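Got a structure for you, written out below as structure tokens; questions coming shortly.
The other protein chains are all here in position, but one chain of the complex has been omitted.
Let's turn to chain A:
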Amino acid sequence: MSQLLTVAKPRRNTELLLLILALGVSAMANALVNLNLGRTFDNDFFTQIAILSGLSLAFHVVLRFKAKYADPVILPVVVALNGIGLAVIHRLDITSGDTAATRQWMWTSLAVVAAITVIWFLRDHRILRRYTYISLLVSVVLLILPLVPGISAGNVNGATVWISLGPFTFQPGEIAKITLAIFFAGYLSSNRDLILLAGKKIGPLQLPRMRDMAPMIVAWLASVGVLVFQRDLGSSILFFGLFMVMIYVATSRVSWIFIGLALIAVGGVAAYQIFPHVARRIDVWVNAFDPAYIGADYGSFQVVEGLFGLANGGLMGTGLGQGSPDKLPVANSDMIIAVIGEELGLVGLFAILCLYALLIARGFRAALGTRDAFGKLLAVGLSFAVALQCFIIIGGVTRLIPLTGLTTPFLSSGGSSLLANWIIVALILKISDAARRPIDVSASSSPIEQLSPIDATQKEVPSP
């Protein structure tokens, strides 16, 4: 693994400029919605812009104090995505008469406050490593919660992933994404060499010892097993992908990719045979345009309407507020990408995808730059979780893969997802702060001391 050195500059002013631009994007999206739907620019509009600006500027100021060297582009990108999401949900509310936007505003505030709290109180991301096994326990508990009678919100849209907390519902699986990443990072950063080297060798394959792999298998079974019982295919794929990528990054063995793909193939075929709801999803995906499937319950109506919406949008889109997303079921969560594609067109949709790509790339960059194995693995895991989630849901909406119910990070209406993703952003910012902070050279003058610990086998020395 290469050790990248960056020029140490806080670059908080760059962040401020980009943040103002991002707030401009959100404000303009909101303004267009009001304009196109014949709404007046009432107090609500200005309060909402003020809330978003206040929250993100507060975050920016906290970064100035607590994580001076954090990556300057992550926060603006996230604020832009969140702002566009809020505008689109507001737009859908006007058509459907829902109040999802108000809830989303509340959750956004809560999520940003949570992220600020993480930045403020988490002195160093390496502290999280102490909670490796506690994270595993917390993940398992979070994943089992929706199955516990009493707090379970029951079967919602075919999946049992919600719990009800008083008037609110919450999806604990979203938080489990973070705790599982912490567990995998903590466990793999300490036991990577054991998994790699101790064990029987069969031909070219080095098999890890059972006892080194056992906690990983427990984590994997807990996440995939429970999700099979909860019938949430999307999250199941997400956790499995997270597991495979982190073990691949930790061991740098390409074989894990093939093992992972083989397991997905085997698991997919098995799930198709055993679970009727999985088989249903795949049949619906293959025969999406068959009228029998479009009309059926849990049929392909949603995905087909989404595709028609995307087609209606064309290259430039119909303009915010001028499409017809009222035809789409659950337009503000699962299908929000289809709404954006219709109203902003391919050009707008690609801008959104670019923002995601930039966000994820910055997460990987933080992982490359940081100097401890735990931080590297955690940043890769969290960024990859966001990437995979985008792929699963956007791929589902565009009918590249079967549609499974996941939220689009930062855009979809859904409080738990927003909260989890803002906490992920806070963690990545904290890791990037550690990565970009200038190294204290007074103790040692040679870069030899600053070896990246992820690569213990190959000593890195200054090239002449």
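What we mean here is this: a contact is a pair of C-beta atoms (placed from the backbone, for glycine too) under 8 Å apart; a residue touches a chain by one contact, two chains touch by 3 or more; residues count from 1.
The working rule: contacts and distances are computed from a predicted model.
Trainee: Between "Urea ABC transporter ATP-binding protein UrtD", "Sigma-70 family RNA polymerase sigma factor", "Multicomponent Na+:H+ antiporter subunit C" or "FHA domain-containing protein", which matches the UniProt record of the unshown chain?
Mentor: In UniProt, the chain that is not shown appears as "FHA domain-containing protein".
Trainee: From the listed residues A:28, A:122 or A:151, report the one that touches the chain absent from this view.
Mentor: A:28
Trainee: Sort through A:345, A:375 or A:414 and give me the one touching the missing partner chain.
Mentor: Answering carefully, the residue with contact to the hidden chain is A:345.
Trainee: Of the residues listed, A:265, A:286 or A:316, which one is in contact with the missing chain?
Mentor: A:316
Trainee: With the missing chain put back, which residues of chain A would touch it? List them for me.
Mentor: Chain A touches the missing chain through residues 4-7, 11, 14, 17-18, 21-22, 24-25, 28-29, 31-32, 35-36, 72-73, 76-77, 80, 316-317, 319-320, 344-345, 347-348, 351-352, 354-355, 358, 362, 365, 444, 446, 448-449, 459, 461, 463-464.
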